[in-house]
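Complex shown without one protein chain; remaining protein chains in place.
Chain naming follows the written order as A, B and C, and within any one chain the residues start at number 1.
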Amino acid sequence: MKITILYFASLREQLGCAQEVLDVEANTVEELLPILCERGPQWQQALCDNAHLQVAVNHTVVDLATPLKEGDEVAFFPPVTGG
Amino acid sequence: MKITILYFASLREQLGCAQEVLDVEANTVEELLPILCERGPQWQQALCDNAHLQVAVNHTVVDLATPLKEGDEVAFFPPVTGG
Amino acid sequence: MSQWVRVQQEDFDLSTEVARLRDGRKDIGAVVAFVGTVRDINQGDRVSTMVLEHYPGMTEKALHEIREEAHRRWRLENSLIIHRVGPLAPADQIVLVAVASRHRGDAFAAAEFMMDYLKTRAPFWKKEQTPEGSRWVDARVSDQQAAQRWEHADADI
Partner (left out) sequence: MSQWVRVQQEDFDLSTEVARLRDGRKDIGAVVAFVGTVRDINQGDRVSTMVLEHYPGMTEKALHEIREEAHRRWRLENSLIIHRVGPLAPADQIVLVAVASRHRGDAFAAAEFMMDYLKTRAPFWKKEQTPEGSRWVDARVSDQQAAQRWEHADADI
């Protein structure tokens, strides 16, 4: 299934990627993460070894057990610092 | 001794008096009050029978035991309602 | 009267006053401004106009003391109080309390404190015009209670 993945702020810079569309088999965010982290050490560090990683699916912050479906927009980002 | 007495808001209207200079022997506010209340029932009601009466001496809210001296400015008023 | 405490008949402009409060300073991170306005309903009755009376001299002293107490209790960079007197109509601005600080917690607490103390300690009185005639506004128990929340800290001074 196809999902859109977005990376923001320091994650975007570390990964050199703002947005990608991925055709992937992953039932949850938890299953998606190892697929991304296999790409190399900077992915491992930015996503899988990052205790502060935030995840949103379709504009709502979720936990890693959240199911994914075709067409979902998944976003990874660091803790927010607006205001 | 001479003191200035001011009346504000509903007290000013009840008493028909905004300000007076009085030559009076009163060591405290408590001693001043009966002298004023002898003037008639509206004075008695507005000042001596008024549980909500506020008193300031020289621009500071005080209690009735506060001493008075020559030249003091005494003000009587109801609870404040600004803001 | 200092430039940070004003009692006046004229209206005020919020942006102008906040710009004056901030004065271009780059160490300020937070401004909280409270504007009180005249409502057309009070205690169930329609209010067409009101007149605000005060005690000249004592008013300014009371407002200065409230401001100074706020600066003792919180870390503030600046603050101002403007209170109008004279005739006012519904929707008119009555009062502005504005506080500038490094971090927002100080500004929020100090602004609310200053309003609660102003409501119970500054010598202003409102007389309302209603369809039944004019009347002096009664002090509210809720304002007394709001001010009492801050009094445990009075022991510090």
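Quick note on the criterion: a residue touches a chain if its C-beta (ideal position, glycine included) is under 8 Å from a C-beta of that chain, and two chains touch if they have at least 3 such contacts.
Predicted model only: the values in this text are computed from it and were never measured.
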| Which displayed chains does the hidden chain touch? | A, C
| Which positions on chain C touch the chain that was left off? | 13-16, 18, 22, 24-41, 90-91, 102-105, 107-108, 111-112, 115, 142, 146
| What chain A residues would touch the chain not displayed? | 6, 8-10, 52, 56, 59-61, 75, 77-83
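Heads up, the rule we're going with is that only the chains that are shown with their structure count from here on.
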| From chain C, which chain is the farthest off, judged by mean CA positions? | A
| message | Could you work out how far the Cα centre of chain A sits from that of chain B, in whole Å? | response | 73
| remark: Multi-chain contacts in chain C, i.e. residues touching at least two other chains, fall at none
| field | Multi-partner residues of chain B (at least 2 other chains) | value | none
